[in-house]
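Only one protein chain is missing; all other protein chains are in place.
Our next item is subunit A:
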Amino acid sequence: MSDPVFLRPLAAPDADKGQAVVFGPDQALLLDSGRSLTPFTIAYKTYGTLNANRSNAILICHALTGDQFAASPNPITGKPGWWQTMIGPGKPIDTDRFFVISTNVIGGCMGSSGPAEVNPETGEPYGLSFPLITIRDMVRAQAMLIDHLGIERLFSVIGGSMGGMQALQWAASFPDRVISAMPIACAARHSAQNIAFHEVGRQAVMADPDWHGGAYYGRGTQPSKGLAVARMAAHITYLSEPALQRKFGRNLQNKESVSFLFTPDFQVESYLHHQGMTFVDRFDANSYLYITRAVDYFDLAADHGGVLAEAFRGTKTRFCIISFSSDWLYPTAENKRIAHALNAAAANVSFVDIRTDRGHDSFLLDEPEMFATVRGFLNSVATREGVK
């Protein structure tokens, strides 16, 4: 195993780049597709201190376009970490008490092996030669990282959206290594509607003339317009109609009347344009293709004969499922379906639906009930496990 390296060239030179570990040919990552990835890198960031008996480690799994900078400023955007409200000293995931490991998934573009990263064997970026990956592959790679860090059992695996899928997959794949799991605002399978939205996004990327069949690296260009459109479509699914109404309604942007042109008239249009434009500065278009595909393939029940409860048969893991009432990407009913399957497996499960009109993105926002639930659940598991 070689020393940690960080391959991403985008970051400012003196920025906090996190850590990374390279797994050599003796530790190839075997993928669901039948292919294998070797060598490969997984980038991560830790917060807090691992205790003497290594019992206080919490793995944080990021959402579709998240990264390992959960609780510290993002080196590219300079913005606070995506869960800086949740993770830190005295916060619901208390780094005075827990050792938090936040990883960048494989397929990502913040230092883990992915299509934008250089293939060490060729010296060129992977592009579309990177193999297709699944949520289970992401979790396998994380497990190798956890092994590398010398941690046998995780106190908890926590994540929202795609991160929640990883938490579920962890509990299903490695039941003896996961003491507790908190899947938030997720589903045990990606629905047809969700796949449809992802396909719109992928087609937007691939229709951009600057995409060049995925081989745009080194051409001084990237499919920014396509990726921005993909992000705009996806972003709508992260919000809710009441939230959009409250924020923007049909208000016009810096004008008194409509322009009778196709330039943005409405505030909501400008907002989406902004979301699209800022996204392309920090995310790789090919990574977007690979990761949305991984989420589309996710169907935990299908991996267990179509019976979701079978994925958790005999589990000792304690679960806490959290949903948001206005989430239409992963609605309350999908989350409740997980809770019912866990019941059917006689698992120890809590299920909380938080009333809010802010949609799927609520898990990233200041939601006091979510904070109270996370804190209460972790405290009760800590008491039970004797973690001070």
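A few comments on the model shown:
Quick note on the criterion: a contact is a pair of C-beta atoms (placed from the backbone, for glycine too) under 8 Å apart; a residue touches a chain by one contact, two chains touch by 3 or more; residues count from 1.
Going forward, contacts and distances are computed from a predicted model.
For the chain that is left out, the UniProt protein name among "Cytochrome c oxidase subunit 2", "3-oxoacyl-ACP synthase", "Branched-chain amino acid ABC transporter permease" or "Methionine biosynthesis protein MetW" is "Methionine biosynthesis protein MetW". When you scan A:49, A:129 or A:383 for touch with the missing chain, the hit is A:383. Even with one chain removed from view, subunit A keeps its contact list with that chain: residues 318, 320-321, 336, 339-340, 343-346, 348-355, 369, 372-373, 375-377, 379-380, 383.
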